[in-house]
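Structure below; questions to follow.
Missing here is one protein chain; the remaining ones are kept as they sit in the complex.
All chains are identified by letter, namely A and B, in their written order; residue positions are counted from 1 within each chain.
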Amino acid sequence: MDNKRKYVIPGDVVTTGPFRPEQNVILEGNKIISTTIGISEIYDDSVKVIPLTGKYIPKINDLVIGKVISHTSLSWELDINSCYVGFLPAQDVFGRDFSAHADELTSKLKSGDLVAARIANFDRTRDPLVTISDRDLGKIDSGDLVKISPSKVPRLIGKRGSMIQMIEMATNAAVTIGQNGWVVVSCETPEGLLKAKKAIEMINEKAHVANLTDQVKDMLEIKEDES
Amino acid sequence: MTSTSVLDDLKKTQILELLEQGKRVDGRALDEAREIIVETNVVPHANGSARIRLGDTVVMCGVKIQPDRPFPDTGDKGLFICTAELLPLSHPTVETGPPQPPVIELARVVDRGIRESHMVDVTQLVIEKDKSVIGVFADNVVIDYDGNLFDACSYASTAALLSSKTPKWNWTDDAPVLAEGEDTDLPITTIPVSVTMGKIGNHIVVDPNGDEWDTMDARITITSDSDGNICALQKGGSDGFTQDEINQCGEISVRVGAKIREKLKEAQKGTQ
Partner (left out) sequence: MGGRDAKMVLLDENGIRCDGRKVDEPRKIMIKAGGLKNADGSAYIEFGENKILVGVFGPRDVHPKHMSNTDTGILRVRYHMEPFSVGERKNPAPSRREIEISKVIKEALEPAVMLEKFPRTAVDVFIEILQADGGTRCAALTAASVALADAGIPMRDMVAAIAAGKVADTVILDVNNEEDQAGQADMPIGYMPSLEKITLLQLDGVLTPEEYKKCVDVGVQGCKLVYDLQKKALNDQYFGKGGD
């Protein structure tokens, strides 16, 4: 590991001096201290720590997989694997003419349903607002839900999507990755489905390992000329 | 288990579809229990203890043995009390506070399963008739939850009791006095084994895991002893069983129970 990156735990001093503290670090006097378990990175003038654990913190425009856990007459509440519950207003699904008397929410979505959604708005004073009104969003009718740590999602996607594309091509599975660590995998063949799920679980467990890509390739039995 | 955890629909559908084909999500047969891992003496300061892993469900049982006053109408019998507690760290939906009805039911069913089998011979636990007896407390705590706490607590209690050592007390000058260095095994007459079955649609599955527990319509826990006799039973859940299903469950519980009994005996011998 080069000088600019190191493993840190909460309270560890990443560096001292005139740097700008970014994600997951704080400034104490002239010391920049990590607030989480992770890998610190020092850029030209700023310092951040990439966390290796922790819940998903919603970011506007993130694609997430959510599970409906309850509803009122005006909205649904979604579990999005975060500290906060996702808020999906009825108008998002029924449209502007939504009427609380006439339109029954459970006709579209009920408890236990999984949806692909996008974070429409979030600030810490309110629960995150989600939407499912784009073409690639909405209720998920089939597939298996695999849960990984949100901090491993970048590894699962890979540089410019290279890791997930490799898995999809080798198994013929279709994978929808939520930034919140929930992943839906569907495949026509049970073998492909099992392999894809194993690959995802392997990445979740070994994200910090250097030759992970090779290990996944081996597991998927990808021959060199195919990759 | 509380009902506020929502199982996703896809999982439910998957469980039902597989059952129609005679299969389960984790590959088990319908009458197959999960792998059981038994460790004893995990709390060395207690008189006996065990930790059971039933799949991802983890339960610990500690046995404390100490002198106590007998109940007024049974001065010639020692005390046996078995409890169960669901620890809040075992699942996000567990709340702190006084035990709710499902946990009280769990504790009482586990207690009855062992008591009704007469596993511990309480007539051998008298220090001085009507004045002082030995009290055996088996306290279960659930550490991680993935379904079927009835069986996990039952196995933890049984394993802990089988490996317990009881001190000896002599009645001297109107008080029980500890006789150092005279520890013995507890007076054990039989090894009760509980087997819990869930009913999902028309299918009976043994040892439902967490997802199956959330999907099932009803359940039944049947405890059998070393002679193959059924000594305790509890039906729960909001659906009913047919008479045939009840008979089928009885047969399964004795058969599957016998295999699990061997596992618990092995653990007692310390070969695990």
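The rule is simple: a residue touches a chain if its C-beta (ideal position, glycine included) is under 8 Å from a C-beta of that chain, and two chains touch if they have at least 3 such contacts.
Keep in mind it's a predicted model, so treat the numbers as computed, not measured.
S.K.: Return the single residue from A:T35, A:S111 or A:T213 that touches the missing chain.
M.R.: Of these options, the touching residue for the absent chain is A:T35.
S.K.: Please identify which residue in A:P51, A:G66 or A:G192 touches the non-displayed chain.
M.R.: Touches the omitted chain: A:P51.
S.K.: Which chain B residues would touch the chain omitted from the figure, given the whole complex?
M.R.: 42-46, 49, 56, 60-64, 66, 83, 85, 87-92, 96, 137, 139, 141, 143-146
S.K.: If you put the missing chain back, which residues of chain A would it touch?
M.R.: Counting over the whole complex, chain A touches the hidden chain at residues 1, 5, 7, 9-13, 24, 26, 28, 31, 33, 35-37, 51-55, 83-85, 124-125, 151, 206, 208-210.
Quick note on the criterion: only the chains that are shown with their structure count from here on.
S.K.: Cα centroid separation between chain A and chain B, in whole Å?
M.R.: Each chain's C-alpha centroid was found; their separation is 39 Å.
S.K.: Mind pulling up the chain A residues that touch chain B in the complex?
M.R.: 67-69, 79, 111-114, 140, 142-145
S.K.: For chain B, which residues count as touching chain A in their complex?
M.R.: Residues in contact with chain A: 6-12, 14.
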